[in-house]
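My questions all concern the structure below.
As you look at this complex, bear in mind that one protein chain is not there, while each of the others sits in place.
And then chain A:
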Amino acid sequence: MTGLFRRVAETGRPEIAITVDGHAVTALEGDTILTALLVAGDRLRFNEFDKMPRAGFCLMGACQDCRVWTEDGHELRACSTSVTPGLRIVTKEVPWTRP
């Protein structure tokens, strides 16, 4: 899987290890979750209606099409949330009705 985004500068930042859908992903300090996921991969979520992959759109907190979840069920806007060490993200919503 190739990432959508390309880093063109600021590559000397310290690495931060996060987990996405159970897989280890290396981000850099200062990355948003959106950046970390799209450098490493090509999607962020699936649309609830046609189930097709989405990778965000506006990057400025308006379109809300970059929402991902933490493993314990918190919803995050990937474009405006920075990565933190040990962050564990899932790109498919865990059904909230599950016991």
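Everything below uses one rule, namely that a residue touches a chain if its C-beta (ideal position, glycine included) is under 8 Å from a C-beta of that chain, and two chains touch if they have at least 3 such contacts; residues count from 1.
Quick note on the criterion: contacts and distances are computed from a predicted model.
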item: UniProt protein name of the chain not shown, from "Polar amino acid transport system permease protein", "FAD-binding protein", "Rad50/SbcC-type AAA domain-containing protein" or "NADH-quinone oxidoreductase subunit J"; value: "FAD-binding protein"
item: Residues belonging to chain A that touch the chain removed from view; value: 1-2, 4-11, 13, 29-32, 35, 38-39, 42-43, 47, 49-50, 52-65, 67, 74-75, 79-80, 82
